[in-house]
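Let me begin by presenting the structure, written as structure tokens, before commenting on it.
Every protein chain except one is present and positioned as in the full complex.
Naming follows writing order (A, B, C and D), and every chain is counted from residue 1.
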Amino acid sequence: MLELKMNVLGFPLLSLMIFLPVAGAFLLLFIRNGAAARWTALAFSIAELGLCLPLLLNFDSSIPHMQFGESFSWIAAWNINYRIGVDGISILFVALTTLLTVISIMVSWTAIQDRVREFMVALLFLEAAIVGVFVSLDLFLFYIFWEAMLIPMYLLIGVWGGPNRLYAAVKFFLYTLVGSVLMLIAIIAVYFAAGHTFDVLAIMNYKFDRAFQMVAFAAFFAAFAVKVPMFPFHTWLPDAHVEAPTAGSIILAGILIKMGAYGFLRFSLPFFPDAAVAWTPAIMVLSVVAILYGAYMAFAQTDFKKLIAYSSVSHMGFVTLGIFALNLQGLEGGILQMLNHGVSTGALFLAVGVIYERTHTRLIADYGGIAARVPVYATFLLIITFSSIGLPSTNGFIGEFTILLGAFLHKKVYAVIASLGIILGAGYMLWLYQRVAFGKITNPHNEHLADMNLREVAAALPLVALVFIVGLYPNAAFGVMHTSVSNLIQQVNAKMQSAPAVAQALGTIIGK
Amino acid sequence: MPSLYQQFLQSIKPVLPEAIIVAFALLVLIFDFFVEKKRKNILGWFGFAGVLAAAYASYHLMGLNGQFFGETLQLDPFSTFFKFVFYIACGLGILLSINYLKVEDINRGEYYALMLLATSGMMLMASAADLIVLYLGLELMALSIYILAGIMRRDNRSNEAAIKYLVLGAFSSGIMLYGMSLLYGITGTTNLSLILAFLRAADLTNPVVFLAMTMLVVSFGFKVAAAPFHMWVPDVYEGAPTSVTAFMSAGPKVAGFAVFLRVFLYALEPLRAHSTVIIAGLAVLTMAVGNIMALSQTNIKRMLAYSSIAHAGYALVGLAAGGPDGAASVMLYVCIYALMNMGAFGVVIMLRKAGERGEEIADYAGLGKTNRTAAFLMLIFMFSLTGIPPLAGFVGKFYIFKSAIQAGLVWLAIVGVLFSAISAYFYLRVIMVMYMKEPADGIELSVSPSLALALAFSVTAVIVIGVYPTDLLNYARASIAGIL
Amino acid sequence: MVNKLLFLYFASVILASAVLMITRRNPVHSVMFMLLLFFHIAGLFVLLNAEFLAAVQLIVYAGAILILYLFVVMLLNVDRESAAPRANRFWPWMAGFGVLIAGEALLLISRGAFPVEDGQSMRLAGGVRELGETLYQRYLVPFEIASLILLVGLVGAVMLAKKKVKEE
Amino acid sequence: MIKYAFIPLLPFTGFLIAGLFGKYLKEKAAYFSIAGVIGAFILAVNAFFDVLGGAKLYENFYSWISIGAFSVNMGFQIDQLTSVMLLVVTTLSSLIHIYSVGYMHGDKGYPRFFAYLSLFTFFMLVLVMANNFLVMFVGWEGVGLCSYLLIGFWYEKKSASDAGVKAFVVNRVGDFGFVLAVLLIFLTFGTLDFSAVFASVGTSLTNQTYHLFGGEISVVTLIALLLFLGATGKSAQLPLYVWLPDAMEGPTPVSALIHAATMVTAGVFMVARCAPIFSMSETAMNTVAIVGGLTAVFAATIGLVQNDIKRVIAYSTISQLGYMFLGLGVGAFSAGIFHLTTHAFFKGLLFLASGSVIHALSGEQDMRKMGALKSKIKITWAVFMIGTLALSGIPPFAGFFSKDEILWSAFNAPTIGPLLWSLGAIGAFMTAFYSFRLIYLTFYGASRVDHEVAHHVHESPKVMTIPLMVLAFFAATIGFLGMPVIEHGNLFGEFLAPLFPHAEHAASHENAAAEIWAMIVSVAIALGGWRLASGFYNKQVPVWPARIADKFHGIYTLLLNKYRVDELYNYIFVDGLVHKLAKVLHSVGDVKIIDGFINGLAAAIGRTSERGRKLQTGYLQQYAFTMGLGLVVLVGLYYVLK
Partner (left out) sequence: MIPLSWYIMLSATLFTIGVVGVLSRRNIFIILMSIELMLNAANINLVAFSHYLQSLTGQIFVIFVITVAAAEAAVALAIIILLSRNRGSVYVDEFNIMKG
């Protein structure tokens, strides 16, 4: 049984991580100067990143329990507590969030000239909400953060976005909201069914009856599937990505859409194991469809960001495929792939942002041949392209391979079809790279393109480093999550009312 | 032997808050003769002081419970809770009005007096223990507001709003009265407790009981703006002076819910089996009409009118859920609703200045650039009305849907949240216009200390309740405990 | 028996004058039929041993309110015959709708049960005196509220209808 | 034995230095690259002798991926096969690096080129040194990456970048098979380590069968076929060979590297590496052999009529790779590897020499614009000649020995042996023909060189010719390592023999007489091809080719257009299955159906709202009526609720 290990650091680390950006945002309200606002925001985001250090160093990956726990009564009448903690799964996302926020701020340095202060405020609030989502151990608290994040994101897209930003922002907001409110209903229903508690750990131990599970799972699914986004709930994503400013895209692709998959892991599986197993075939099929469909969509795009957005659909298809393989390999692969996708797609959007800032066009056709002008940029884009393609020795490969392994162990046909996505992935990414970087310069505007400057390189470098670090030593990430994921599987198995369909590992398959 | 004065005080004690309000209203009427036109503001502040005084009195009388004055008046935590909401509505209403009246050139003392009298009517409604008091309180409130709605005498829209409200209001109170007469005929009493006692033992299949109940649903539904009895709302909200609209959207609606709760969850409790179905149906219709119709509005007052219809729908969900939690959820909800809605109207009032109505949503274009504070406030209120955490609106809706699910009305909760998701569209549109459209030309706002005070109060409340609802929640729950 | 006949008389006149009231083109005529109606309602009240109310009905309702109506009708000069249609174009539907309401209400009422259906009608002890005592003791608060309502009516009427000299 | 980790790491260091600091180092970057590769070469020699001395070099550095039962180490192993490959790769790579100093001189991407070359070498070395399937896959995909980069090196040329993309994507199709094979191997054996997997082949673990498309297939066969799918991609076999001819869009040294030492040999190497698995499955072996044989003939036919000098050589590579698979498929694993080795040298030689020709003609690649170059570029002619003789299988040049061994093994194969042998023989004939056609068109006959170009015809600098001569030396002599017939004459085969105990079909040398006869036949075939080519093309103005081309116009154009396979693939896969389908899916699936539904729903709600506004007429009586209606309906509910 999972426990909440109370924080023993002497200071409330996780709360600090939630509220430091909020404090930064408040401070920003008193800063009128745009440059000062940038530096302040950067300072706060770096401080937040710095907080990851004690978090990671003091984290004990050998126990599955929630750590750095804090718990206070919040709304006693409803038995709602401010209860937070991290385990081996969420800690990784917290770290990713803080990193990508720093990078987002750095790429917005000159790109955002209008209402800088508000932009930074929105970004910091967003960071706080996202960290909150990942550390919440109370469903109500979780939902608060989950929804609160909509506000800054809506503004980021709507205020600082591209020409069609209004449509995109509203579409993003409504799509997500519709899914979320259904989850809200399910959360309340869970509250009553589990004996008036929102405590995630307590609910994990509660066995719901099967019919209830089926319905509640569907409601949670609505929220998470939209967020992931799974086919066919994905159409908000391309629009949102295309219109969002670079920082918004990075956060959106890098972290926000991970929250959906995280939700599956943290809530759907341990709460409703029977339903999860029952729904698995459908979800696996949707995942496979998403992989192929997303890839196909990417082929049809003429817009740089839209192409990447659809590639996200495809990649997130891998993530859900891995998670619902419901075995160790699939789950860990899925989690790793989420991190990878955060890094790679974050970097891809960074790349788009860098070039967009110079050319103000996202049409692939407006580029071509820029490799000759901007070699550093071209190299960066190349590395990220191959990371996205899943070249072995980059992070993308580890994720995709372990997911395919998990899926293969689950049911071969899914892995076989999903593998086709790898071919398509190489196709559209390389075609994209070719159209952008290769060939002769066709657009005279690109003749005097400036290469990446120091700031941009500094923003890109950590991502590039992560591409290879994870690619060559993924155990750094796997090591952190092992215990938690194994525990998750045990938990699910223990709770299953029907025969355990979740394979702990290969034991059952190989050990004959 | 206590002095006459003490005796008087002792006897008036149960209605002291109402008496204070009425006294201040009368004083305002009298002072009106002596205050020159330019300085009528003073009357506003005086009325505001009256509200504060009444609130203080209510606070002190919180321990005084029971039925008074021949069982016509009930003092209990329930009524006290609502009185505080009315103080908020009235206090904010007055603060919103002070500068606005000058702009509209309707700066008159009677305005504040009527507002206070309307408030006293609401307070009597909330503490009515007898159908007669209920009826009279309601009429006192309604009549005052008819006049307030038409107070812009030379404005056609204001006239029209007043006559529409009056005729329909009278029509609905005619229906209510008929319903009450039937109820009286069946139960032989107009006292709510006695009605409850009678109905507990009575044959509930009696169709006349049903008829009476239905007629009360119609008239209370009219007051809270439930569809299909809502149609006056957009027209009246649009035509009435904005400050009155703000007050109207909070006060009478909340009062309507007070009597709804008192009558349907208390006096007519034995009829719950039927009333729940009816109220749930009304809730769905109301949410649908409010949210859908709001989508295509271009006038922000009309939009907020439909939004207030929609919110009545959510509150009706809580009412349909019933029980202590259902009632508490309605109470919490209307309280939060009053705060955020009046805040939103406060921003609308800010945009009104001489020669410019500032009522079209398009008028808000670029407000995020030209006036960050106003835009930010509107943003908070809009998100809160949408029900996005961590703002108060979410807490309210959460409790409502929680109660509904607890009562087994899961389908109703699902319908509710879906409509609430739709509502995001029209609230977001305001934000969109403010932040994502370029300003046409410089927008100057009419800001005044009173308005600033009102907005500061409501925005603080919306955020604080959103983040830490515990106390208010506990208060609402405690207020209903022991009554249902 | 006499009572029943009387009731039937009052009822038929009430209904007839009500119908006439809502159908007359000239508002002044309508007011006159209203007056007739009020008198007969007062008659009903007498029949029900509510003499005081009958008097109030005549004095306040007929004598004050109705006269006010008449006065305003005259003031606004809307009493003359007008060629404009007196009812909106949906009036037949509305009449049909009225029949529906009446049918529904009558159906429910006829099936309904009242605690005292045919009880012996007896005279209430005390009459006006009892009424007064109840009004000023038990229903003191409502009485005060009523006064406020009248005050509001007064203030409203004065404020809205008065013509300010400066204003025009 | 950690030092051998530096075999790949030295070129990698070269890559890093040339890549990161190329901007500042300019042409000096080449030295770092070359030093890295030569260092690797020295270590490879060292390792070779270690292996020769019986050492088993196996090392795991760290656990790369470890999830539950799934665990893969980052490590290497050097056995006989690896050490041979190491030598081949590092030798060729070193020579090509050196050659490139001259060839790429003055190119603006000079440092980048060397960085890529080194990276290519690095990945190839990783591939051959891998001790498990997944590390091998790193190299496997890595060389794909580098081929993409190098083929598209002159990225401003659309054809070049197209070719790069094509190479990678086609390879990915093969990788699809490889990945599935790896998954299946893990599922079957529970490990990916070569030695562990191979040790378990044939145990009960491999008894299972799968039902696929209605048939039953044993797990080993399935694994082998999937692996072979990977190999066909990497080693340019039917049907995935299409990327290789286009690969000559890259600079010539790249072609040499890809065609000779790296990349294409990976497939052959992998199949040889997995010999224990393949040997277990007759189906798989036959498939390998037949595909190899067919490819050998198929590619040769195209080679017959091509006019681009590099293209001819490119098709010859495909054809020769076919031979290697043919050899592997009949169980002659060491013969296949031997052919890989000899081929590496003479094909490297041919490409570099053709590069020298092209260099001399200022970039001209069309043989119709060459001729009579023999006197002008003597050294090039000489080495070219040696390479051609080796390729054609004329004794005593290297190609003869290796090819002959394959043909002999094929001949001895059960059941389909004769068929395979005839495929090989036909291929050999055509090889000789087109090789000498190339020689005659280029170096003999009348000069058809453009006048402007003709003035500048010159021999290449020493830095280019010396590597050519070194290669020529090997091309001429290396075949003696695999002498047939003679007892212990086949040093090469004996060296590798411990790795292929399963090779049941390996040609026995017992029937020496038959073997010698077969040898004579194959030499005759080769000579026949040569003779025919000289008859056709060793003329001032060749007439016969044109006549034949006229007579068999249909076949000629078909061959000239490479059977239109590229067009077909383009039509079906690129245009049809990808772009058209993508557009249709996008415009129908996303835009019309999903967004159509969502936006339609939104629009419907919006319309409802607009229509609803009409209900709000502003008429007071309508409002009252609605209330009344509500009342009536609610009262009517009584009958429902009762």
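Going forward, contacts are C-beta pairs under 8 Å (C-beta built on N, C-alpha and C of every residue); 3 or more make two chains touch, one makes a residue touch a chain.
Computed from a predicted model, the values in this text were never measured in an experiment.
Though it is not drawn, the left-out chain touches B, C, D in the full complex.
Touching the missing chain, out of B:F31, B:Y178 or B:Y468, is residue B:Y178.
Within the entire complex, the positions of subunit B that touch the omitted partner chain are 131-132, 135-136, 139, 143, 146-147, 150, 153-154, 156-157, 159-164, 166-167, 170-171, 174-175, 177-178, 180-182, 184-185, 188-190, 234-235, 238-239, 297, 302. Subunit D residues in contact with the hidden partner, per the touch definition given at the top, are 613-614, 616-621, 624-625, 628.
Think of the hidden chain as still there; on subunit C it touches residues 3-4, 7, 11, 14-15, 18-19, 21-22, 24, 27, 30-31, 34, 37-38, 41, 44-45, 47-50, 52-53, 56-57, 60-61, 64-65, 68-69, 72-73, 75-76, 78, 84-88, 90-91, 94-95, 97-99, 101-102, 105-106, 109-110, 114-122, 124, 130-131, 134-135, 139, 142, 146, 149-150, 152-154, 156-161.
The rule we apply is simple: only the chains that are shown with their structure count from here on.
By count of C-beta pairs in contact, B-C exceeds the other of the chain pairs C-D and B-C.
With each centre defined as the average position of its C-alpha atoms, the distance from subunit A to subunit C rounds to 70 Å. Centres computed as Cα averages put subunit A at a distance of 43 Å from subunit B.
The set of subunit B residues that touch two or more partner chains comprises 207, 210-211, 422, 425. Under the contact definition stated at the top, the residues of subunit A that touch 2 or more other chains are 174.
Contact residues of subunit A toward subunit B in the complex are 74-78, 115, 118, 140, 143-145, 147-148, 150-151, 154-155, 158-159, 165-166, 169-170, 173-174, 177-178, 181-182, 184-185, 188-189, 191-192. For subunit C in complex with subunit D, the touching residues are 88, 90, 94, 97, 100-101, 104-105, 108.
If you check the complex, the residues on subunit B that touch subunit A are 368-369, 372, 383, 388-390, 394, 398, 401-402, 405-406, 410, 413-414, 417-418, 420-422, 424-425, 428-429, 431-432, 435-436, 468-470, 473-474, 477.
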